[in-house]
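Only one protein chain is missing from this complex, and each of the others stays in its spot.
Residue numbering begins at 1 within each chain, and the chains themselves are lettered A and B in the order written.
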Amino acid sequence: MSSNNPETKYFLLKKSKVKDLLNTLYKEFEIFVPVEEEGMVNFKRYKLNNNFNMEFTNTLLPPKGLFLPQQETLFTINYKKEELIEENLETSRRIIFGIRPCDSRSLTILDEVFKEKSEDVYYLQKRNNTLLIGLGCSNPQIYCFCSSLEVDPGKDSSVDIFLTDLGEKYLVTANTKEGQQLIKDLPVYFEKAGEEEITRALEIQSQAREGFSVGFAKKDTEIFRDVEIIFEHPIWEELAETCLGCGICTYLCSTCHCFDIADELAKNEGRRFRCWDSCQFFSFTNMTSGHNPRPNRKERIRQRFLHKLSYFVSRYGSIACVGCGRCLRNCPVDIDITRVIGAINHE
Amino acid sequence: MKNQTYIELTDTLKQKINQLLNEKVVDYVIGYEKGSLWFKTRPFMIRKQTEVEKVIWNRFCQFNLSTFLKPISQRGEKIGIVAKKCDLKSIVELIKNNQVKKENLYIIQVACDGVLNWQKLENFSGIPVSKVIEIEENALNLVIKTSESSIEVLKSDCLLDKCLVCDFQHSTYADDFISISDENNHEIRNQTIPYFESLEDVDYEGRLEFWLKHFSRCLRCYACRNVCPACFCPTCMFDSQEGLWISKESKTPENYVYHLTRAFHTATLCVECGECERVCPVNIPLMKLNKKLAKEVKDAFGYQAGLQVDELSPFKTFCQEDTDEFK
Partner (left out) sequence: MEIVAFCCQWCSYAGADLAGTSRLKYPANIRIIKIPCSSRINPTFILKALSKGVDGVMVAGCHPGDCHYSNGNYFTRRRLTVLKRLIEFCGINPERLQLYWISAAEGGKFAESVKDIISRLEKIQDKPFPKNSGSSL
């Protein structure tokens, strides 16, 4: 997270130099780059001269895991010595190289949650230590609908440095002081951009906004403000008939952030950790008494949608969805948030 | 995607469903409707005649609908179900294991010429699904058209693995068989796919490494379990509130326990429909486990799941003379 600086500057970075750049940055930063493995692209820790794949559409798993890992130890207790050992907070400086606009937007959404009232140091430490180098989308995928959520796929000013693909090279935009500093420190990689390249990049950026296959109109989300009406809508029953109650849509979602906290004991040691949890699981709301306020898939699937479209909006002012399309791509039964919004408004 | 056969089949299927609802033979029918994207379909519970129009039958109807016959999703009504040949096998298992009563079912088998896997389609044609505007079919190939070009790929390259060994025959368990001609003119694409064979020459450490690498990716989203028609326990032991068998953390050894248990618990019930592997978001080769177990069960007890309703599962019976390698 960095302070915004209105004064942006344009540079050029040759694609052929990206590896050298990463190798240089590697000395100071822990870098995460998109890497293709087993037919999936995901952010992986960069090691010297590693291969990476910048021609990816988007990563299968959202980058939220780099800030809110699927599991993370909070502290351990040694019974014998009667001491509590706090988990060391991440202190290494990190870079995410190639984060897409929808996903960087998801981080600002998560920030709201982890900063509210008490600050979540585990999350925030990682967030504050991380520089984001964003990558614009010139070719939105068939399941993307970020533009319905006011995310601009072509242009992202929330990241420290933003890259626009010009074919052989990237147009580099520094959005923050930290981003500018990084560029300033490494002049061998960044040349000044000419007028012509800037114009071409702006064109590419604006083109990205076209060509979406799915989506919804902004006003269609207004109906969710009135929870009273929407709560008993028949669509939840309908969705529950086919929803499998798996964890795909929440685990793969860039903005879902629910976690469970548990303690585990070993011989002389106790450990408290947190790990992802999903509102789609029965156990999510099951109480010790055996009572479960969300006993059926209907209540659970409704929770997923209403949390994103109603509750989050009234609490933080924005929809907890960035249109990355991961849920749509991966749901085994093709439950599609854009269709749900459309159906509630127009059927 | 245009295919005359499928269009005609869809029409006949719609008529059939209409008739079933109209004559109140069933309370609802589980079928397919169009998905959000052209290469997707979604399961669809048809309750009203006005909904019948939405029914489709095409080359992307991959979902094994029989999973909705698990008691957890039933409401004690009479159900009609659209089934492919392969889905029939899991219906047989569900009936056999008292999860659904045959008299509460009306099974509509639809002629199937293989289901396409969109990821294979992308891989073999090199064309992302977002660029495709039309697919045509000829005898052996798919012609994939974009606004600029058209590419032919072998049909069998893009089918689901299971379709390559399917015999497409009419099953005697179906109440209805919707097909265009009575003749079966499909050639069996008897291609054998190496599932577990590749691991057979690897030593134990290599195998462990192979599986740990895959299991380390598992998110424990439990989609592979929830989608499986053979996973029908009312409460899965991994959801049990009485005992935590594995940690909530998705650590590799925990995942190892989960996966081997899942595979073992479905052994003798698994009909190799491939749904678990298809839905896994992180591409874990679960079918290797299932196929291996199916083979071991066949070798040891001569049993194959999903074939006969009146055949007893080998784990539910025994012979005093069973081979005893333990003594």
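Everything that follows uses one rule, which is that a contact is a pair of C-beta atoms (placed from the backbone, for glycine too) under 8 Å apart; a residue touches a chain by one contact, two chains touch by 3 or more.
Note that this is a predicted model, so its numbers are computed, not measured.
The chain not shown here is touched by just one of B:D203, B:E242 or B:D310, and that residue is B:D203.
When the missing chain is restored to the complex, the residue among B:L94, B:A267 or B:L286 that touches it is B:A267. Remark: the residues of chain B touching the chain excluded from display are 196, 199, 203-212, 237, 244-247, 249, 251-254, 256-257, 260-261, 263-265, 267, 289, 292-293, 296-297, 300-301, 314-315, 318-320, 322-327.
We take it that only the chains that are shown with their structure count from here on.
The touching residues of chain A, counted against chain B in their complex, run 38-40, 57, 60-61, 70-71, 139-143, 213-214, 238, 241-242, 244-248, 251-252, 260, 262, 264, 273, 275-278, 281-283, 286, 290, 328, 330, 332-336, 338-339. The touching residues of chain B, when paired with chain A in their complex, are 35-37, 40-45, 63, 67-68, 73, 119, 128-130, 217, 219-223, 226-227, 239, 241, 247-251, 275, 278-279, 281-283.
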